[in-house]
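A protein chain is absent from this complex, but the other protein chains hold their places.
Up next is subunit A:
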Amino acid sequence: MLAYDPALYSRILTGVTLGFHIIFATIGVGIPVMIAIAEFLGIKRKDPYYTLLARRWTRGFVITVAVGVVTGTSIGLQLNLLWPSFMQIAGQAIALPLFMETFAFFFEAIFLGIYLYTWDRFKNPWIHFSLSIPVVIGSTASAFFITIVNAFMNAPQGFKILGNTITEIDPLVAMFNPATPTKTAHVIASAYMTSAFVLAAIAAAALLAGKRHIYYHKALKLTMICGLVFSLSTAVIGDLSGKYLAKYQPEKLAAAEWHFETTDNAPLIFGGILDENNEIRYGLKLPYALSILATGSPNGVVKGLNEVPPDLRPPLIVHYFFDIMVAIGSLTILLAVVYLLLNRKSRRAPGRELPRWLLRCIVWSGPLSIIAIECGWLYAELGRQPWILRGYMRTVQGATTSAHVDWMLILFSLLYMVLGFSVVKILRGMFRSNTPEQEIEQRGIEGGRIG
């Protein structure tokens, strides 16, 4: 074991909790949107397959929501337990968005309960559909507000600090800091995108297993179109985030790109390794690309890491997280385009067979999107080290001094392993014991009107 250092263990424990939570939080934000779209199409086109899709997604969603709620509670409480000095200062500056996040979550929780238990309660199907809107608003708004809290940690403003006391807080200035627009938009778009690809992966896996029902084709087409729209928006917002970083947090962008000297015409480096002299080897160089990403012009000047004092530089490993995130994001866009082209072609031919390699790629796109989320988050969080409040408080100053953080790390790791295992087991059991084909027959959809 390493020497006991509460700050280090607090960082690891916070990382483990958030890393586990964001899987469920991300799909918790995106899946309600997909459910609402499917239910809307089902009613609009009088196509019961879309309605069934919405119902089945909802059932699985409840299980993931449960884990999202409990791990969200964990991180909420852990912030106070592990970072008491930080919360003493930042707690009041960010109290407003934290508060509003809770309200949004409350709102979502109420309407999710109602939505779940009123499927067959109203004669007019639009009433039930309308209940999904507050769920979507609530989940997206809570992502928005909680990301504001994180944006504040990256670009703190709207307060004065005197020793341990924080004064003259302007809540709105603190909330709408320079990091807020790109961060919130990127988080929300990537959550929608990930959910679309996760659901597409499920449909593709069924087709790959030899299922032939048109239900799966509809599911796949809907999710892939949404996936394309959301991944394109994620990429566009990602580009804006690069420009934000170049202007306000240049050390984070420079660390991601291993960009040491301040230069114009800066190239973007993909992959590679660093030697002892910080020379890059085996990397793929894209000329001018970093200047374009940072400034929008091929000869824009990009600030290098050498201008940042060594003890304030982020760890250089973030380069890989950045690369993985961008690579996966680009591949999903390509995949969605290829699918739409081939799907159009196969529709003209009888049998509607999609190539197996394509289905396999789509199955991979689900977990890969989640990996991209994790990498993007690791990049964003490690990239602002050594700060917990950039420019104000270092991470080690915010940590607890309490003993036993190491034991708590073991306790929570065990908890997340058990929860993760159970979720997989439960979801498999639920959907295997009640297949769409069985449900289509029970509900008498087959032979009914199909749009």
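Criterion: a residue touches a chain if its C-beta (ideal position, glycine included) is under 8 Å from a C-beta of that chain, and two chains touch if they have at least 3 such contacts; residues count from 1.
By definition in this document, contacts and distances are computed from a predicted model.
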- Per UniProt record, name of the chain withheld from view ["1,2-phenylacetyl-CoA epoxidase subunit A", "Cytochrome d ubiquinol oxidase subunit II", "Na+/H+ antiporter subunit E" or "Protein translocase subunit SecD"]: "Cytochrome d ubiquinol oxidase subunit II"
- Note on the structure: Touch assignment to the omitted chain, from A:111, A:258 or A:387, lands on A:111
- Touch assignment to the omitted chain, from A:96, A:301 or A:316, lands on A:96
- Item | Chain not shown: contacting residue from A:66, A:327 or A:371 | A:66
- Can you name the residues of subunit A that touch the chain not displayed here? 55, 58-59, 62-63, 65-67, 69-74, 76-78, 80-85, 87-89, 91-93, 95-96, 98-103, 105-107, 109-114, 116-121, 134, 159, 165-172, 400-405, 407-408, 411-412, 415, 419, 422-423, 426-427, 429-430
